[in-house]
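Heads up, one of the protein chains got dropped from this complex, but the rest are sitting where they should.
Think of it as A, B and C in the order they're written, each chain with its own count starting at 1.
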Amino acid sequence: MSSGLQLAADAADKVPAPSIEYGKLSPMLIVFGIAVAGVLVEAFVPRKARYVTHLVVALGGMAAAFGAVLALIPGVKDSGGEIAAVGAVAVDGPTLFLQGTLLLLGIVSVLLMAERKLEPGGDAFAPQAAAAPGSAQEKEAAAAGLRQTEVYPLAMFALGGMLLFPAANDLLTLFVALEVMSLPLYLLCGLARRRRLLSQEAALKYFLLGAFSSAFFLFGVALLYGYSGSVRLDRIAVATGGAMDNDALLLIGLAMVAVGLLFKVGAVPFHSWTPDVYQGAPTPITGFMASATKVAAFGALLRFFYVALPGMKWDWRPMMTGVAIVTMVVGAVIAITQTDVKRMLAYSSIAHAGFILTGMIAANEAGASSTLFYLVAYGFVTLGAFAVVTLVRDAGGEATHLSRWAGLGRRSPLVAGVFAVFLLAFAGIPLTSGFSGKFAVFQAAADGGAGSLVIVGVLCSAIAAFFYVRVIVLMFFSEPRADGPTVVVPSVMTTAAIALGVTVTVVLGIVPQPVLDLADKAALFVH
Amino acid sequence: MSGNFPWLTVLAAVPFAGALLVAAVPAGKRALAKNVALLVTLVELALAIAVTVKFSPNGDRFQLTENHTWIKQFGVHWALGVDGIGVVLILLTAVLMPVLVLASWNDADAPQVRMDGTVGDTAAPRSTHAFFALMLAVEAMVVVSFAATDIFVFYVFFEAMLIPMYFLIGGFGGAQRSYAAVKFLLYNLLGGLVMLAAVVALYVATADADLGGAGQGTFDLMRITQAVGTGELNLNPTAEKAMFLGFMFAFAVKAPLWPFHTWLPDTMTEATPGIAVLVTAMVDKVGTFAMLRYCLALFPNASKTFAPLVVTLAIIGIIYGALLAVGQTDIKRLIAYTSISHFGFIIVGIFALTSQGQSGATLYMVNHGFSTAALLLVAGFLISRRGSKTIADFGGVQKVAPLLAGTFLVAGLATLSLPGLAPFVSEFLVLVGTFSRYQAAGIVATFGIILAALYVLVLYQRTMTGPVKAGVEKIRDLNVRELVVVAPLIALLLVLGVYPKPVLDVVNPAVDDTLSQVEKTDPAPSHPIEQVAAVTPLGGNK
Amino acid sequence: MTQTLVSAASGALLATGEGGPGLHSVPATGVFDATWLVIALPLLGAAVLLLGGRRTNRFGHWLGTLLAVGSFFVGLALFSAMLDASDADRSVNQHLWDWVSVGSFQAEVGLHLDQLSMVFVLLITGVGSLIHIYSIGYMEHDENRRRFFAYLNLFLASMLLLVLANNYLLLYVGWEGVGLASYLLIGFWQHKPSAATAAKKAFLMNRVGDLGLAVAIFLMFTTFGTFSFDQVLSGNAQASGGTFTGIDLMLLLAACGKSAQFPLQAWLGDAMEGPTPVSALIHAATMVTAGVYLITRSAELFNASPDAQLVVTIVGAITVLFGAIVGCAKDDIKKALAASTMSQIGYMILAAGLGPIGYAFAIMHLVTHGFFKAGLFLGAGSVMHGMNDEVDMRRYGGLRKYMPITFVTFGLGYLAIIGFPLLSGYFSKDKIIEAAFAKGGTSGYVLGSVTLVAAGLTAYYMTRVMLMTFFGRERWKEAPVGAPADWHEPHPHESPKSMTLPMIVLAFGSVFAGGLFVLHDSFVNWLTPVTGFSEGDSPFSEYAVTGMAVAMVALGALVAYVQYARREVPAVAPQGSFITVAARKDLYQDAVNEGLVMRPGQYLTRMLVWLDLRGIDGFVGGLAAFIGGTSSRVRKVQTGFARSYALSMFGGTALVVAATLMARMA
Partner (left out) sequence: MNPANYLYLAALLFTVGAAGVLLRRNAIVVFMCVELMLNATNLAFVTFARMHGNYDGQVIAFFTMVVAAAEVVVGLSIIIAIFRSRRTASVDDANLMKW
């Protein structure tokens, strides 16, 4: 009792004012800044000008943040990375690499969200989210031509959380970043203009399960704190090196933290939200979630295991190996029988989470760099694929049922061809980014002594290939249906997003060297 | 030209560029697209001939080599180089392509056949451009596969080839083409993925041996084989066997070796004749070529361990393929099974580990390319005229289309390895090579020649001879374009039958080198003839 | 004649004497440089006629004939050059080009001309030219005559390559080449299903024999490291007796296929579906005797294995009787002659199996047979030509009045084949019978008796043919039972000169060739340097054997006379005894082949076709279905209820925690 008071008394005169390295944090600060600015825009800018203003602010802000990331690179190159904000944030290679990736994915995602040429009534989002589906208010809002613009600040908040997520150097910051990232996404999920019941259901499920997983995560943090007396990753690492007693706290804690992170990456058995949420959410948001969230979450997972628990390799590897295996198998197997494009892509993303875990489990430098590379490759392919999904429409909105895609290759060879490229990349066919990524993680895993994962990975790739191929068959080798969906010609924004996706897919397939180089140099975590 | 001219890269780039060029031809101009494709294949042929001329048979094992870092992190180099085996197969590819383009001239223009067998909308024919562009892409990838001296480069193109093939099969074939295309892709993809695991494992092993320097591994074939030879890379036997099986699985599916063959009949039945030739004459050859180049050189001990097993499977394949061919009722399916039988010969020749077997197998790859191309293309002309692939729908064609029947017979005779035609030489070499190592296997394989006669002659008898059947009387004889397609093939079959020496001279040094890598020598004759001075044979050796 | 050379040495190893009888040759010089022309001329003809297409229709037959005759003249030139040369220089070798060369496997394209191949060159080109001439008339009304001549030329080239090749691999090319030509010519009238089937059957059964030749070459290569004549046959070849026996039996298998010997005899009868000139040239005079050439050429190898030689004689003996018995029952004139051919070649094979005692006589009979059998076939063709292509002898009769030249030439051929004294068959067949007895021992008696009995049978069936065709009632004047409505009586007539001329020339050969050959033993002396010669040890004197043979012939002819001249020949074949029925059905050869090979093969094939769909593909399909089924089942876990998702997370967490703790303990 007395010691607590003593502490408080000490603190009063000994705790120095924290110094914050604003420059090093600038990418995150900029994004959070534009998010706040977005809220202000929503409040003060007249309705007609909001869309453009939001776009300018968001895109400009992200571009600026990206510039900031670039500007930080030389410094990190020299120092090998620094800890900023009193140990809360690590600004090192992986951080900058992933932040850069996230910002690019964010820009592309915002382009997709801003698309207004596809939907006759406006964009992909409900004009008034609060109005009940099918109610009078909703019709009124639609008739008034209301457009949702709150998505931009929400997306920027989420993106800010994502930027912080892989940079967080203590578990508290990690938790906060997790929530900052997740809360806006819960809302974004529920904003779809069409099929609102599905959208709301997705939001509810995502929210409840997300909160549930946060609780596990937080409890794990508590246990690790209890074990080591600190939430800073480097101090936990030190603590695991020394003491031998009371390891149960450590082991249970690390497992529960891992659960929280594995939930975010969508690994089995914490994947069950993924298909429902991916299917129900507005497609641009699904793309954003599937790509950016995964990138951020894997970044955090990497940092957590590589920085906090490098000495615990032999404890977490068997568990993670098991998770990786079931993730690959379940994702690939269940995807075979899916009939909805978005749902199939969701299961595919689960399988891919397994492949990425394979690289992570290597627990060496190659493991980190290969994971980073895979994330870039995967992020752009995924966004591109979901972007294509937004184009194939019929009277009910997006035609996501696979049977509706029959003969698409005959009607619009270009769109079908592009989608085929993405599918082939997912399948890991050589000369696409998917192959480079897969090869990188398999090589790292084999090098790191995880040969069994490579074998399972290879077999699952074969199973996975089956359903990607099935879609290609459907698109190219089936007769088009008379009442089939049409491919709407999008504005330059979606076009640019898809074009970027294809470019990255092909370039990373043929000349992956520069990005691999970058990932290689970026793969050193600061401790 | 300077000595550093990147011949092989150009050789690979020309068809790639050609593919893009064809794809870029404005949509309505089909004839232009075809002509461009033909021109590109002819340019490629000229280049391939130039490469062959530049290649000196008695020089280094690998010539015209190029080596540039491609993906440093993976230890990958854009490394190309040809040995005698590679150069011969590249030439085969280059020679066959113009023939195939010409043979497929109208195949892509015809309206699509629906899944239920009815003819689709004539107003919406398929893309001629895509057809020829994809064919050229396949050619490029096949060429790279034959020229690669980096395992990764080989693997990438070996696998990537599946995609254009897949679209060619699934987009332009018969009623069941979609099923066939998926089967083709999945079988081969599975094989390729298993190989991927082995490729990765091999890299890790080379990294452990520090072959790439600085703790890195390497995919450089020459470096690895050298290290294997010197013992610098000493794989433990279990790992070596596992890797061998991983590589071999992919090649066995591709080749195809019994019992991994079941995709081939479907593919060849459903694909257009030109594409079927593309599969069996070139793409599949990459599999057998890779056995020879990669399996043996990289894993000599495992190769020796598994050789009896592979030989057994191949022998089964010879007899099995031939028997099934006899039992078929569909012309193209029959030809597909003959190919399975022939691939059995090729593989048996490779794994007999004798110089006759391997040179024979290499020559067999070339000859089989020509003979199957001739047989399938003529069969294709026949089928397109009658609109049926069923043997029973034919009869008496010889009466109405003697030229067609005659070329079909010559192609058939080549398929049954009639002496005087090219396949005989290779088949005999394979059999001799096999017999000298595995006597029983050699004899069983020889039964294949009887069955070959059976399936070819039964096919010929049922389709070409006898009274003219209803529906056959309208069959026209070959036209000029078709004659131009078949004539060079038949000419090559004849020339290589009586004078295969140029090919063998190029192939032999590479084969000898391969055998020395496996540390095998030809079995010596048990009782060599004693040369008595007084009666020195004067005509014996030249 | 009295040169007694090294004969077969019994025992495991063949002693190699210096300067043995083996094959030694000198490079071709002078006239011999033109050896290749013998083959090239007909090959050129085939190429021009096949590639030239319809444009050559007008002169194709002339060109083909001209080149065949040209080849004959080159052969004659070579022959005269050889007559001028000394014994040692008669065996020449012409290297043309290197063919296949891989490691120690060295095959060249080269020719070997010696006394043995010379005989064949003259026979092939001589009889071949005659038959070309004959065909000009015979095929006059066939729209595909040009193609026919192309095939004939192709055959000549292949057959010449067969006998001139200087190594076994090149011989193999000729060997299959004649098989191809035979296939094309048997099936020349492709619109007839029976012809197409017969052609296929011939090729297939030949392929079975080819298998033997291939394996023999493999064995030579693995044993000696070479398969060129002047190495393998140099007399220096050493190997275990078993190896020699193996090689010999494989060569015998090849010979059986090509020469229609038991058990590969079944194709020859069906081969009569081809045009008659083809039957005369290929299936009587030349190609079918290739087996005899092969064995004689390989004398060195056979001499080294008495076991193999015994098997050869047994095969020959069985075929002699088989052919003779079948020949007795055939009503189809060509099939009767074909059976006779089979039987006669059986004589030759038997003789060749006797070793140096018989080689020369085998070849001698081969040549005389070439004359008289070709003559007989051409005669049969001439008869058919005049009888609306009727082949059933029961629908002939009394034709001697209508076609006198045919009757005379056919009659002389007939007398020659039955061994009428002083005609060529008399000399050559007697020598074989003598040689068979001269083999000595029990086997000698058995073989000698077989040949004697067969001589009697030959006389019987040939007399039967003669009587049914040229004598007796003119049965062709009556409409056959079940004749079609438009049946009209044939008008037998003599054939044109282009057909009768070759028949006359061949008749001369049939009459005089044998006498010429035995004069001063010229034929045996000619061949001895190549084949060796030994008198053997006959239990009977030459005269005794001749007496027995003539007696058997007389007996056979008499029985036939009683049956077919003294009695009316029924227009419809009577029931006959079970032997007759069996003989009509070729002693059930087809039934046996069908039961032993074809049926089981068909069942096996059907089973494999089924298995291929169900078995391997079934496994893969099953695996795919299993994964798909698993997928359908596992996806149900995704119930759509958030609480069940939460439960899976909760359970997952428990598992993950447990796994982490377990990892530490483990």
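FYI, a contact is a pair of C-beta atoms (placed from the backbone, for glycine too) under 8 Å apart; a residue touches a chain by one contact, two chains touch by 3 or more.
The shown structure was predicted, so the numbers you read here are calculated from the model rather than taken from an experiment.
Partners of the chain left out, restricted to shown chains and counted across the full complex, are A, C.
Contact with the omitted chain, checked across A:K24, A:H54, A:R196 or A:K438, is made by A:R196. Touch with the chain that is not drawn comes from one residue among A:Y152, A:F212 or A:F419, which is A:F212. When you scan A:F175, A:F386 or A:W405 for touch with the missing chain, the hit is A:F175.
Residues of chain C that touch the chain left out of the display are 635-636, 638-643, 646-647, 650.
Listed by residue number, the positions of chain A touching the unshown chain are 3-4, 7, 11, 129-130, 132-135, 172, 175-176, 179, 183, 186-187, 190, 196-198, 200-205, 207-208, 211-212, 214-215, 218-219, 221-223, 225-226, 229-231, 275-276, 279-280, 343.
In this text, only the chains that are shown with their structure count from here on.
Computed from the mean C-alpha positions, the centre of chain B lies at a distance of 37 Å from the centre of chain C. Taking each chain's centre as the average of its CA atoms, chain A and chain C sit 80 Å apart. Multi-chain contact residues of chain B (touching two or more other chains): none found.
Across the assembly, chain C contributes no residue that touches 2 or more other chains.
Put simply, chain B touches chain A in their complex at residues 69-74, 114-115, 120, 124, 127, 130, 155-157, 159-160, 162-163, 166-167, 170-171, 177-178, 181-182, 185-186, 189-190, 193-194, 196-197, 200-201, 203-204, 207. By the touch rule above, chain C contacts chain A in their complex via residues 624, 627-628, 630-632, 634-635, 638, 640, 642, 644-646, 648-649, 651-653, 655-657, 659-664, 666. Across the complex, chain C is touched by residues 187, 259, 261-262, 265, 320, 323-324, 326-328, 354-356, 359-360, 396, 398-399, 403, 406, 413, 418-420, 424-425, 428-429, 431-432, 435-436, 439, 442-443, 446-447, 449-450, 453-454, 457-458, 461, 464-468, 498-501, 504-505, 508, 511-512, 522-532, 534-535, 537-542 of chain B.
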